[in-house]
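Questions regarding the structure given below will be posed in turn.
Right after this comes chain A.
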Amino acid sequence: MKWNRTALGILALGASAGLLLTGCSNGSTPGAGSSDSGAYKIAFVQGVAGDEFYISMQCGIEAAAKKAGATVTTQGPAKFDPTLQKPLVDSVVASKPDALLIAATDVTAMRTPIKAAADAGIKVVLVDTTVDDPSFAVSQISSDNVGGGKAAFDAIKQANPDGGKVLVVSVDPGISTTDARVKGFEDATAADSSFDYLGVQYSHNEPATAAEIVTAALQKDPDIVGIFATNLFSAEGTATGVKQADKADSVTIVGFDAGPAQVKQLQEGTVQALVAQEPATIGTDAVEQAIASLKGETVTAEIQTGFTILTRDNLAGEGADAVYKSSC
Partner candidate 1 sequence: MSDTKIDESGPETTLIDLRNAERGGAVRRLLRAQSFQILLVLLVIVAIFSAIAPDYFAQLSNFRLIVQNASILAVIGVGMTFIIITSGIDLSVGSVLVFSGVVAAMVMRAIGGDGWGVAFIGIVVAILSGLAWGILNGVLIAKAKVPPLIVTLGSMGMALGFAQILTGGIDIREAPAVLSDVIGYGNVLGTVPVLSVIALVIVVIGAIVLHYTRFGRYTYAVGSSEEASRRVGVKVDRHLIKVYALSGALSGFAGILSLAQFNTTAIAGQSTTNLNVIAAVVIGGTSLFGGLGTIFGTVVGLFIPAVLQNGFVITGVQPFWQQVAVGAVLIVAVYVDQARRSSALRGGQSTSSLWRRLVTRSPK
Partner candidate 2 sequence: MTVPVLEAKGISRMFGHVRALDNAHFDIYPGEVVALIGDNGAGKSTLVKALSGNLAIDSGEILFDGEPVQFTSPNQASALGIETVHQDLALAPHLDPVQNMYLGREIMQDGIGKLFGFMKTAEMREKSRIAFDELGATVRSLTLPVGSMSGGQRQAIAIARAVSWANRVVFLDEPTAALGVRQTKNVLETIRRVRDKGIAVVFISHSMPHVMEVSDRVQVLRLGASAATLTTSKTSMEELVGLMTGASTKGIS
């Protein structure tokens, strides 16, 4: 009896204390750095933890911060979910960083919490995704996603010059980046009469769901020639679905992003092309803009970064740097 109670206390304490120590040796020192010493404290909130895209961005941020003598702490929700990201942002704001770099998980839901950071005097830079009426942010940095969608279409067209049916597998509606990619693809398809656009399906960022969507779509339209998967997990699931339907030979899959999983699929020939963003550049630019704003220098309100089209041919050569990292 007695030790059960005591054990509970000790374990809970031990767990918290142990983790705190891990945290301290792991990241930057809390409370260190302040604007007057010049060592700026930068907080980075990812869209989801553990995603190579955000890790690459984190690498870019950390490298740029190191150069500028700033410290960085990175946090991310376990899922790409505004109800999980909001408490995280609130906590980050409580830690009073000088700047907040954030990939918002929803244009509406995340607006008020992020604006609260700006209202508290924190310089906010929106990275990759944005929110409604982002006037409170000092800068927004993202890939030219409409251009990325168009690039994806070009890659499909290159493999299928005669045209045919094409499908898009996206994440969820309401995410500014993927919506823009879909739009870029849609516009490009509409401009080319030899292609038949089957519309967009949403995977909710679950590879399993994406696979189900794709197998079902191939059941209905076995003559699909190309599928554009707008993000990491959608591409992963799409490749699985095409494999399950035994259509790997006739369907050109163009993925967006270049995580290790996609690169492996590209090497294996499951995916024919990847539209790689430049997350590290987004991160570097974000830090530069944040620090410029903190120093009172001129800030660029909107920056769009480019893409690299990865194929099996350029993967070993000039494309190698475009591959996302799973650690810095």
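Structure notes:
By our rule, a residue touches a chain if its C-beta (ideal position, glycine included) is under 8 Å from a C-beta of that chain, and two chains touch if they have at least 3 such contacts; residues count from 1.
Regarding candidate selection, all candidates are chains of the complex that A comes from, given by their letters.
Every value quoted in this text rests on a predicted model; they were computed, and no experiment measured them.
All listed chains 1 or 2 share the complex with chain A, though the touching one is 1.
Listing the residues of chain A that touch candidate 1 in their complex gives 1-2, 4-9, 11-13, 15-17, 19-20, 22-24, 26-31, 49-50, 73-84, 86-88, 90-96, 106-109, 111-112, 132, 172-174, 202, 204-205.
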